[in-house]
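Can you read through this structure? Questions will come right after.
Every protein chain but one is kept in place in this view of the complex.
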Amino acid sequence: MKPRVAVVGVGWSGFAPATPSLSYKELMFEAARYAYADGAVDPRSEIDSFVCCSEDLEEGTSIFDEYVPDQLGAVQRPVQTIASDGLFGLATAVMLIRSGIAGVVAVEAHSKASDVVSHGRVARFALDPVLNRPLDISVLAIAGLEMRRYLEVSGRSLEECLAVGERSRELARGNVRASYASAVDDDDEPLFDPLTRRQAARSADGCVVMVLASADRASGGDPVWVDGVGWSQDAPSLESRDWARAVYAERSARSAFERAGLEPRDIQVAEVDDTFAYKQLQHLDAMGLDRLEHVNRSGGALSEGHLHEANGLARALALVEQLRAGEADVGVAQSWRGLPSASGAVAVMTRG
Amino acid sequence: MGSRVAVIGAGMTRFVRRAQETGKELAWIASRAALDSCELTLDGIDAVCLTSAPDAFDGVHRKGDYLADGAGAWAKPYIRTYVGGGSGVFTAIQGWYTVASGMADVVLCVAEEKMSSCQPHPQGAFLTIFDNILERPLGPNLLWIFALEMQRYMHAYGLDKRDIAAVAVKNKRNAADHPAALLGQTDITVDDVLASDVLAWPVQRLDVSPISDGAVAIVMASEDAARRLTDRPVWVDGVGWNLDSTYWTNRDLAYPEYVENAARMAYGMAGITEPRKQIHVAEPYDPFDYKELHHLEGLMLFDKGKAPEAAADGVTARDGDLPCCPSGGLLGVGNPIAAAGLMKVAEIYWQLRGEAGARQVPGTPERGVAQAWGDLMQVGTVVVMGADEGGRGGSATPPQAPRATPPQAPRATALSESEFRLAPGARDEPFDAAYEWDAGEAMGRFLAGLEEATLLATRCSRCERVLLPPRMFCERCFLPIDDWIALEPIGIVETFSICHVTWDMQPLVEPQIPAVVRIDGASEGGFLHLLGEARPGDVTIGMEVEAVWKRPEEREGSILDLAFFRPRDLALRTA
Partner (left out) sequence: MSERTISGSLPVAFRYTPGVANTRFLEALRDRGVFLGSRCDACDVTVVPARMFCERCLGATPTEVECGPEGTLESWTVGSVGIDDERLDRQVTLGLVRLDGANTVLVHRLLDVREPAFGMRVRAELAPERAASILDVEGFRPA
């Protein structure tokens, strides 16, 4: 019988447009300390495995995984890096625990987006070098093309998309992590139509660390159970992927719900990716949650800022907090890796 | 522990210096071969695990996404892991926990590398693995790491280069029997190795494995699925991995503790208490010849410092007591980084099934270990595999229909250098993104100190270690640090190299002397820098040195404010 897995500790740092006084190591150390204190674990003796989430070109350093262990208390411990976002890291932690090789696992993801001069140049390097990059356009074109197609096929409207942003800012009031909640530009401006600046989350720095444990190592406190995880990859190429539906979200949600023994209608709160306003709607549609009222009560990335590889974990963090506060008993966190990727993960969590 | 997991199939491309195929196509060739080897269709795969070393080789950001279609990950759960050079073996570990966790019954694990894309020379990408503040300004190249470690290893145990060079000979000769090999050579000798160009003493050209393109894939399955799909599963009996501190200049490089830690984890899980008796064949990671020996000791298969003489005695030959790298290893088959590690897992798989053809080690090996290594001399990944019980003990009967191995004739289209230069439709592109890294508190103060010609360290109040390079946390105690002290910029050379090439492999007129200088007063080593005003022949481990600073108006808060370290002994100084 595979053990049940719980989130027993969470910590974060940053969540600001820039963090000039801290290096990425110091940002990670701060979040880790909070997480370990929250989970009452000593990383040197009580954490069995560590999972970090990063991509070299976001950091400006190759083999970035070299640089993680010290500030996480993970020196000479089993540490792995995945080239994916924090929610995939959470799924990895679940696998490690269910496999029996670890009882307590720490997951980390961060963004030091303010260190990157032009995100556009990094992002376009993920495009196919022969077939797509020669066009020399911003990856935002993909969002424009997808948004138009999505609206056409789903019947959703531009007004609904704009409403997502407004609602996000209302919801984010009181969220200490939401540095963009009140930053409303006077004039919106077009990016790749119908996508406009106000519909796009802006980058932020931050780090999230979570500690997961098997049921028998989750002593005291209020565990939030991770009852189902799923993750999926659509066609990476622009040519053959689905341009209307977030199929990666459909599939990951289906797996996560099945593993949790739940249906979409059982979900009471959701924290989903809203890198662009239309993505929030597209993701809800994909997961069968289009009727759900309590969505992105944190304000999502539109208000907290886009934390790049830590985005998924930021959504999971918000979900954990809502469940711990008793705002709901069952919720879901979902991530999308962002342009130009077509992959994402889902975690279904339940309270106590 | 979770359910038993087996390897049930494997396939690979040829390893070539420059492949025409894209990374996707390389991944596909290997994945297809692995599926064919166990007669599976892609429908039978529940999840895909992939690994590939830095994006800076293939030149695609989020390389994992790019490779996903070639690796069969369309519409599937898919994650790319990576731990530098340790990746290839790690992906088998990833496959293990994906199955053992119950998330999948059958997984495809793929490792790919297309290093030839990186220009002007793939070695150049390694500049970017060094610390952006403390090391990159010095212009380090990959060879420095290996040379500094090799020097330390040789010094600590009084080793002879002849014994080390013999590993390159063994592996390159073994590789002549590997159908995927880039460079199998039946007639190479120790003298050839010792006569090859000195790149960064003590590293010579033939000590180094060749840069390559290639991919390898394996299929892993739960016990139930394995029994259904094959009559000769090879069990993954143990897995282990371990990452040491980033601060490699604070560690003694003579022994890879993290490899031992990973081995203990894997052996513990496999129930191995006497590895020298219970492991019958080993594929330790051999990007350089001395590394095979270094790792064999970390794997506890030989005493510290004793692997070279055992190897010289023939213990590690294919027909020796403990055959090591019967495949030919990275030195012989080639080194497309992540793929090379998985090639070792595949080799153990074929060896334990008696399917390694001309490479087959005699007897009936029942247990084998594959190991990889990477990062800044930091990570060990270990997998212990065991033949199925049905194949254990008694006399070995060869399979009814002996197959060529690897089962599929490995393919990849090799391009010559001029074909590569003239390939129709080829594109050249630099990576032109820029970064402005926040130095943060520790580095901010350290750099401010350098501008004032001061060397600042931090001290942990609990363990009382004095840490240089300084950090705001003690990684051992996991506590914040608030205490700063200034150290006199004198110390001793802990290890060094005489380097004759630049970071992008151009010859240097005057050799550079990179060194790890242990500063007096620092608890554990110091940092990387260059020696100056010294004759290469006079430099020794233990030599006392002092810092030479740039003039105040030239200092700007950089590691280069310290121009170099020079011998304290005037007799050893050239200027």
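Chains: A and B, in written order; residue numbering restarts at 1 for each.
We adopt the following convention: contacts are C-beta pairs under 8 Å (C-beta built on N, C-alpha and C of every residue); 3 or more make two chains touch, one makes a residue touch a chain.
Treat the numbers as computed from the prediction; the structure is a model and nothing was measured.
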Hidden-chain contact residue, picked from the options B:T413, B:T454 or B:S523: B:T413
Identified contact with the non-displayed chain, of B:A448, B:C463, B:A486 or B:L508: B:A448
Full-complex contact with the absent chain, from B:W28, B:F302, B:W373 or B:F564: B:W28
Contact set of subunit B toward the excluded chain (per top definition): 18-22, 24-25, 28, 31-32, 35, 41-43, 56, 59, 69-70, 72, 74-75, 116-120, 124-125, 127-128, 132-133, 136, 413, 415, 420, 423-439, 441, 443-445, 447-448, 557
Contact footprint on subunit A, counting only the chain that is left out: 20-21, 56-57, 60-62, 115, 118-121, 124, 129-132, 134-138, 140-142, 144-149, 152, 189-195, 235, 237-240, 243
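We adopt the following convention: only the chains that are shown with their structure count from here on.
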Centre-to-centre distance between subunit B and subunit A (centres being mean Cα positions), rounded to whole Å: 31
Residues on subunit A engaged by subunit B in the complex (per definition of touch): 2, 19-26, 29, 33, 36, 42-44, 55-57, 60-63, 65-71, 73-84, 88, 91-92, 94-101, 112, 114-118, 121-123, 125-126, 128-130, 133-134, 230-237, 240, 247, 251-252, 255, 337, 341-343
Contact footprint of subunit A on subunit B as seen in their complex: 1-2, 22, 48, 53-56, 59-69, 73-84, 90, 94, 96-98, 100-103, 125-126, 128-129, 131-132, 239-247, 257-258, 261-262, 265, 269, 374-376, 378-379, 425, 427, 429, 431-443, 471-473, 475-478, 480
